[in-house]
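Heads up, the thing below is written out as structure tokens.
A protein chain is absent from this complex, but the other protein chains hold their places.
And then chain A:
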Amino acid sequence: MAAFIVRMGPLLVLWLAVFLSGTWAVDRGNFKTCDQSAFCKRQRALKPGQSPYRALLETLELTNTKLTLQLINDNNKVRLLLELYRLQGNMTRVKINELKPLKPRFEVPDVLINDPPTEPLSLLSQDENGVVLSLGADSQWLIVSAKPFRLDIMEGREVLLSLNSRGLLAFEHLRIRKDTQVDPEGAEKKEETDAANEPAEGETAKEDGMWEETFKSHTDNKPNGPSSISLDFSLPGVEHVYGIPEHADSLKLKTTDGGDPYRLFNLDVFQYELFNPMALYGAIPVMLSHSAQRTMGIFWLNAAETWVDISSNTAGKTVFGQMLDYVQGSSETPQTDVRWISESGIIDVFIMLGPTPTDVFSQYSSLTGTQAFPPLSALAYHQCRWNYNDQEDVAAVDQGFDEHDIPYDFIWLDIEHTDGKRYFTWDPHKFPQPKDMLQGLVDKRRKMVTIVDPHIKVDSSYKIHNEIRSKGFYVKNKDGGDYEGWCWPGNSGYPDFTNPEMRAWWASMFAYDQYEGSMENMYTWNDMNEPSVFNGPEVTMHKDALHGNWENRDLHNLYGLYVQMATAEGLIERSGGVERPFVLTRAFFAGSQRYGAVWTGDNTAEWEHLKISIPMCLSLGLVGVSFCGADVGGFFKSPSTELLVRWYQTGAYQPFFRAHAHLDTPRREPWLFGPENTALIREAVRQRYALLPYWYQLFYHAHHSGQPVMRPLWVEYPQDTATFSMDDQFLLGRDLLVHPVTEEGGRGVTAYLPGKGEVWFDVHTFQKHNGAQNLYIPVTISSIPVFQRGGSIIPRKARVRRSSSCMEHDPYTLFVALSPKRFAQGELYIDDGHTFNFDKQKQFIHRRLSFANKALSSRNLAPGSQFITPSWIEKIVILGASKPSKATLKTPDGKENLLEFEFDASMSVLTLRKPGVNAGVDWTVVLQ
């Protein structure tokens, strides 16, 4: 019976998946399933078993930096070259390419920030079965088994991760088409393929889609033939894997048995559905695994269409089945198996061995860089709509915010602001004086973002088009002409952003004298950069379009990254390298974090979409992209007032905070829903502004060390298995826990407060709660539950003004939440908020705030840095305090001042009045 249940589990899942997938398909027909993608179908048909690959140990070469070794496929005798690197920071790189490919295979450029520094590998032992290499000091080994070929990474006697243990390494070597071509290399080649135990080419080639495949009305010509690659990874002891965004799915990745694999292929998906593995606008081929013992990461550096299969030996089991295993002692170790399949390129995979989440973040950011440090104002509130119609409209909305005393920093202009969707231009009737408009915003210390998409109207009277065409900068079609497709302007060309010369030219277009009507307070939004091609296959570019020598097939997922890269470079250049850029992108790839912010695309004004914004941004944060947000209110459709309010409350605690709405929806500026709702939205936005010092500090850390801003609970509580699947609440940094209300008519939420022996303080009421408990919190419409961790110090600015710039010199209020041991620690980071001087000239203040032994002190964390701030410490609020008899402020000049204070005994809140000391100097407050 038990066995029956165990077996029926997966079957039931399979049956449900098949049954359900047919029923709510709305637009799915526009997008491929694995079965409709020829290489995915071919690869997935290959089942686990004995690998045909064998390591030729006699070819082993070990140098200071790497080990190389040839592999042979015993079925077709094609040889591969394996390269193994031990990278600094506890990483292993595994590269597999054809030993002698017919022509070079694509290797992804511009994603790694440098050639990753290596560490020497040492050979521990070698025999005819394989070799054992030492991976440095942590008693870690890499075992290369020869027949069949597999790699195992061990720590002590424990296997951390195995490659090709299921025999799914498959490398479609480049070949000459047999049915039509005369083989130029003659007999030698022929021999090889004769021996191959692969499907005969020719008749079956077409049905396998090796040389051509058709989807809907589009035919993909494949002059290079089959080129896909695949490799499996086994993770013993792992039941939870995360990452590989972008998918509208839960944080914890699901097994894909019986359904489609997770797909990574940048696509413009109209009205995307939730909770499925379909591809969306961006792709980051990075997966994290986590167990109570260890966190690791797999970075599959490949920019072609990619599918990821996940299976697990425990996922299908019922609780009863698992218990039975336990009782009978027959339990196998839980294990997750992952398989990556890409259409072209090479296998180039980075295994990040952790062991902690923090380590994995550092490891990944050492490869691809960290989050761009945004201008402080970009962390404030953004007001967007498709479209603000004209200058008058912009002025009226700006005025509306002041009349209703709601802060905002950026107002956005969507595509209608241009002259006929010609980017870098203005509609002459609606925006005749853009500089006047921008100056109006400067006067209010506010900013603007205009949209610049990568599709360029084919129009011989349009300067941008003419220049791109004459310079030969457009992507080419398979026949060598300029590739053209339909997008907003009608017939459009697509600049080849993979070309560095093109990017340099594009960047130069943002110069103030090139982009007419632009000013210092105008920033940029790159939309549609998957790229979106309305009449293309799957609404994107034909895979046989050419970027120089490479097909779009090889680098599709990189296009969006390059667009944002070139745009951000333009914004830096126009300021002479002084100002930090701000660029929002919809498409992205590994490394995109270096160029700005991303958002989750065209979502819908529904409660489920509010809910999914949490796991979608958490997943992105885990793989480097911290600056993430969802359209507040939902893009399509019109939100109910309650949903809008709840979305503002949630968005205020997510990194990128922008309201946006579709052209067809009624206006929804915050004051259009009656005074009560205006007040609720005002309060949500004000909470965001008050917390900006903390947000800025978190982004400084994200920039500095690659730690995500918005974190799943397990990142900070890696041993607490209760947190592993949680995605209805999240942490900001370590110290704030946010549990949004995402249920219509919600009267309460159950929040999980982690940490045995820890305490959490409700930031609204200062009430203290114990950690390691599920806590039911009644809620009203006025706010969502937010908690500050006992043991932390969070700086805020209590004087919320019209824009973040207006608050620049304001004083700080420190919220000190004491741990049960009467201890707390925090930081304060201050710089000018918008230039690179923090980096180039070390102009910043970074201080450690700590409370211990009844004394709160501020000391310098960055002695080499210098910055002068007029900001001072206005107030110190100590939560969980006891009443002192006196409070003394000591400053470095030796002065001592008694501070006035108030003590609220019912909540144990001590408020120290006006220390008044400058925020950039050393000081101590002693309580007695």
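The criterion applied here is as follows: contacts are C-beta pairs under 8 Å (C-beta built on N, C-alpha and C of every residue); 3 or more make two chains touch, one makes a residue touch a chain; residues count from 1.
The criterion applied here is as follows: contacts and distances are computed from a predicted model.
**Student:** What is the protein name, per UniProt, of the chain that does not appear here: "28S ribosomal protein S22, mitochondrial", "Glucosidase 2 subunit beta", "FA complementation group C" or "RalBP1-associated Eps domain-containing protein 2 isoform X3"?
**Tutor:** "Glucosidase 2 subunit beta"
**Student:** Quick one: which of A:481, A:576 or A:666 touches the chain that's been left out?
**Tutor:** Checking the options A:481, A:576 or A:666, the one contacting the hidden chain is A:666.
**Student:** Return the single residue from A:66, A:445 or A:704 that touches the missing chain.
**Tutor:** A:445
**Student:** Taking the entire complex into account, which one of A:54, A:822 or A:914 touches the absent chain?
**Tutor:** Considering all chains, including the one not shown, the answer is A:914.
**Student:** Which residue, A:389, A:575 or A:843, contacts the hidden chain when the whole complex is considered?
**Tutor:** A:389
**Student:** In the full complex, which of A:799, A:821, A:840 or A:886 touches the chain missing from this view?
**Tutor:** A:799
**Student:** Which residues does chain A use to touch the chain missing from this display?
**Tutor:** Per the touch rule, chain A residues meeting the hidden chain are 389, 392-393, 400, 405, 429, 443-445, 663-667, 672, 798-802, 805-807, 810, 874-875, 913-914.
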